[in-house]
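Left out: one protein chain. Kept in place: all the others.
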Amino acid sequence: MRDIGVGVIGTGFMGKAHAMAYRAVAGIFPGNLTPVLQAVADIDGAAAEAAARQYGFQRALTNWHDLIADPAVEIVAITTPNTFHREMALAAIAAGKHVHCEKPLAPSVAEAREMMEASEAAKVVTQVGYNYIKNPLLSLARDMIAAGELGEITNFRGIHAEDFMCDPDVPYSWRLDPQGGGGAIADIGSHIIGLVRFLLGPITEVNADLATVVKSRPVAPGATERRLIEVDDIARLALRFARGCGGTIEANWAATGRKMQLGFELSGTKGALVFTQERLNELLYYKTGEDPRQSGFQRIEAGPQHPPYRNFCVAPGHQLGFNDLKTIEVADFLAAIDGGERRGPDFREAWEIQKVVDTAITSSRARAWKEVA
Amino acid sequence: MRDIGVGVIGTGFMGKAHAMAYRAVAGIFPGNLTPVLQAVADIDGAAAEAAARQYGFQRALTNWHDLIADPAVEIVAITTPNTFHREMALAAIAAGKHVHCEKPLAPSVAEAREMMEASEAAKVVTQVGYNYIKNPLLSLARDMIAAGELGEITNFRGIHAEDFMCDPDVPYSWRLDPQGGGGAIADIGSHIIGLVRFLLGPITEVNADLATVVKSRPVAPGATERRLIEVDDIARLALRFARGCGGTIEANWAATGRKMQLGFELSGTKGALVFTQERLNELLYYKTGEDPRQSGFQRIEAGPQHPPYRNFCVAPGHQLGFNDLKTIEVADFLAAIDGGERRGPDFREAWEIQKVVDTAITSSRARAWKEVA
Amino acid sequence: MRDIGVGVIGTGFMGKAHAMAYRAVAGIFPGNLTPVLQAVADIDGAAAEAAARQYGFQRALTNWHDLIADPAVEIVAITTPNTFHREMALAAIAAGKHVHCEKPLAPSVAEAREMMEASEAAKVVTQVGYNYIKNPLLSLARDMIAAGELGEITNFRGIHAEDFMCDPDVPYSWRLDPQGGGGAIADIGSHIIGLVRFLLGPITEVNADLATVVKSRPVAPGATERRLIEVDDIARLALRFARGCGGTIEANWAATGRKMQLGFELSGTKGALVFTQERLNELLYYKTGEDPRQSGFQRIEAGPQHPPYRNFCVAPGHQLGFNDLKTIEVADFLAAIDGGERRGPDFREAWEIQKVVDTAITSSRARAWKEVA
Partner (left out) sequence: MRDIGVGVIGTGFMGKAHAMAYRAVAGIFPGNLTPVLQAVADIDGAAAEAAARQYGFQRALTNWHDLIADPAVEIVAITTPNTFHREMALAAIAAGKHVHCEKPLAPSVAEAREMMEASEAAKVVTQVGYNYIKNPLLSLARDMIAAGELGEITNFRGIHAEDFMCDPDVPYSWRLDPQGGGGAIADIGSHIIGLVRFLLGPITEVNADLATVVKSRPVAPGATERRLIEVDDIARLALRFARGCGGTIEANWAATGRKMQLGFELSGTKGALVFTQERLNELLYYKTGEDPRQSGFQRIEAGPQHPPYRNFCVAPGHQLGFNDLKTIEVADFLAAIDGGERRGPDFREAWEIQKVVDTAITSSRARAWKEVA
């Protein structure tokens, strides 16, 4: 057992989620590596100070270069807007640090590839924040599929829909910059793409239709001047998988009323699974061949029989929350750094996801099927 | 008030549904026209006799020409496989009869158009059996959309999925004949296409991906010889609507575990609606602008405030069933014959639906967007 | 096969439901007896005339004695307020007619017993309108319990809650007359009592708490004068069953927001069942001993594998409605008249239900457990 120093860049939504997870993980997943919160960096010095106080970081920095240069920092967690990911990650890799980066990995496939190649050349361990797939019930789903319990998979229908961009007065931001990597398809579409890859493996072809619902937005909060929006609010994808089946995905951040509708229905010749993050502690399972009088979709509730739920609670049905998924992500990362299984998703996997995102954008512009290169 | 003679061709699933609905309608929807079950025709004479006895038809026939020629028959209901629809409908129209035809109207757009034109030239009233849209809650949905209560519609995601063709030993039949009009897209896809047209109006473009999941089937029940299947088991459509928004549809008769998953989620700038035929007496409604502490999707239960539910029951929450929807369809048809509103769907609307089906097939072959002609 | 004449007394909610069911039954349940709608009686002659026209009764009467005296009438259906049930039923029995009576059978146990004894002495067939238990999924539930598939039953929690009496301006009516048999416990409580007896058999002891929520109501619709209410709006019962287990029932007609919450959760040593009439085509089933990773409550959807669903529709998941349950009730009654199984509930069973209702009222007054006599 030894301590391992952690530095977090960024103090927003995800910066805090990382800080909480690194603080919590050792108590929940006892392992050889115990994270020590060494440094937090934010260009807003007051924010960095506040985060340091709140989460117990030993140092607050305004320059992320200092954080990476800090010899006590072995893990660099990058939670800034994704246009900064490449520069920060390459610097951290160059310094021999393990890198935990928020998703999407980068605004473009080229950048993601560069980051992936650098990390592999440097033999550092990487982790990307596709936290939803850390759900114990999704590990169960993946195991069932891999074990053939669902037979041959015949169809996948996935969605990630939220309503946080519905309001036309939500102002312009980096999320809406086409150089930042696309709109809903990149921001939340990458989650459902990552999820389906986790379950079913590679996507080979994409036929996408990307739509901008809110045509312009204020240039800044409260501004009357508006700026035309070029990225998508809704992305509708038809997919072909390497394993032979097809499917669809919808990514939609203008989905009125939906807060976290990340889910899927997946059919196979021996069974079907239905999931939504709206009820993340439930997985619906239909099994063919049962007594027809009594068969139906059964509601599996998460419990200690679904690793690593037991690390959080020994009693079934008590429910995990969002932050717990982040803690599992950190635990997996630490185990990989410690030489254990690399459960990912790492930079390579994030690059694969980014290729699908890019193919969707290309396909939509061409109004045609495109192969995932 | 006067009697009106009805003749039903076919005694299968839909033949019986028609007979039950024509028997029931006068008691539930008192109107000027009272159906009298004059004749039922089936090439299987014993089946015709049995149906006549069971439902109270005055005559059982083996030759449908005789049914159409019967002067006591004013309404001809066609419930045979759809390859026969054209010949029967044209004969009935030529004889000046009103025609109630099961869906899909015909195996091809050309035939559907011929039937539509003949019916309009002859000024007979027509009705096509897209019964699910007769649900009082879908009338409510349509009214809400038309009244602007959902704002501008931004997205539609529809599905019609069942599992009755999952089993690879379900034998070849007319439903699987490509000359019969296509597979899942025609058989059940037409339902969800009709439903979205009912709610949102014309579809202008389609980009479809049709897949055959079960590659071969027994040539006949129990046969060991198998025949290659050319039609689709799963159809995935991206859509553009004349009103400006886009959407998707999945039609899938190999959807493991699903019995009647005909449904949609529809978003607008002021609200959203969610429906599934699996719970046909419920409609979920999200309304923007409510107190954020207390807002959410609300579950509207069908009741007498949703016409014509009251005709069936004066108390809310008592629930309508499938056969009740068919009775509403017949009531609408009789009202139209009596000179009232033509609520349809009539042959013209069924032709429009068929155009979308055909466009989907063409689009999938071309792997490209296609305009609905 | 022969015709059997039917006379219906009353043209309200239930009068219409009976007329529709007797009209529909022969087409759905072919049997030896074909109902012919001979006569309908209502003290309001115009209502009787209208019902006769609408449902096809051959005669409209204002005096129910004439209906019973009519030699063409073999079945007398009584759908009036329950204070009239006794006199009408005894007259019909005396005339040798089979009697179909709405629930509750009578305002008191004494009257119910007199009716039961008269019917048994006269050897006529009787049927009481506890229609909800005619649900195919409840027959499945009963069969599973009887076959031991749920093991030893350990607990029952039942409810019948609606909101139709919530409004304090709903006026006084016969339903609120204590001589009419009690409030919610009699009117809707009798449904859930009948349902649990159908599933689990006799109730031996009751400990009830009856509450009047709306203390006074207008003496008539729109009246300003108000009358004190003596009967219960909410009844809460603890129960002991002859089979050894215990349970609870709530009957509540002031249940804000609930339209038809008739349901239960029932546990046994080998499984559990959950049902609500709000989703009458679904039954939830938990089976012990399954793979713990994958077990959970499974949602059984009604289909042709659940008799007599197939009589209505050959395809699963298409859903039955309330009026279909009434049709099954009539079919069961006709089958019993024809010498088949007496599935009931008959007057004897309705008397047993009434005893539990009366025991609840007695228990609540005494604030003590009472045996069901």
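Note that the chains take the letters A, B and C in the order they are written out, and that residue 1 is the start of every chain.
In the analysis below, contacts are C-beta pairs under 8 Å (C-beta built on N, C-alpha and C of every residue); 3 or more make two chains touch, one makes a residue touch a chain.
Here the structure is a predicted model, which means the values were calculated and not measured.
**Q** Just to confirm, in the complete assembly, which displayed chains does the hidden chain contact?
**A** Over the full assembly, the chain not pictured touches A, B, C.
**Q** For a quick check of understanding: of C:32, C:63 or C:288, which residue touches the chain that isn't displayed?
**A** C:288
**Q** Which residue from C:175, C:236 or C:279 sits in contact with the chain not drawn here?
**A** If we include the chain that is not displayed, C:236 is the one touching it.
**Q** Would you write out the residues of chain C that touch the absent chain, in ascending order?
**A** 154-155, 157, 159, 166, 207, 209, 211, 213, 233-234, 236, 238, 245-248, 250, 252, 254-258, 267-272, 286, 288, 296-297, 367-369
**Q** Even though one chain is hidden, which residues of chain A still touch it in the full complex?
**A** 1, 13, 17, 19-20, 23-24, 26-28, 30, 53-56, 162, 164, 258-260, 277-280, 301, 303, 312-324
**Q** Footprint of the hidden chain on chain B, which residues?
**A** Contacting residues on chain B, toward the hidden partner: 140, 144, 285, 287, 292-301, 303, 305-306.
Here, only the chains that are shown with their structure count from here on.
**Q** Could you please state the distance in Å, as a whole number, between where the Cα atoms of chain B are centred and where those of chain C are centred?
**A** 35
**Q** Multi-chain contacts only, two chains or more: what residues does chain B have there?
**A** Correct list: 258.
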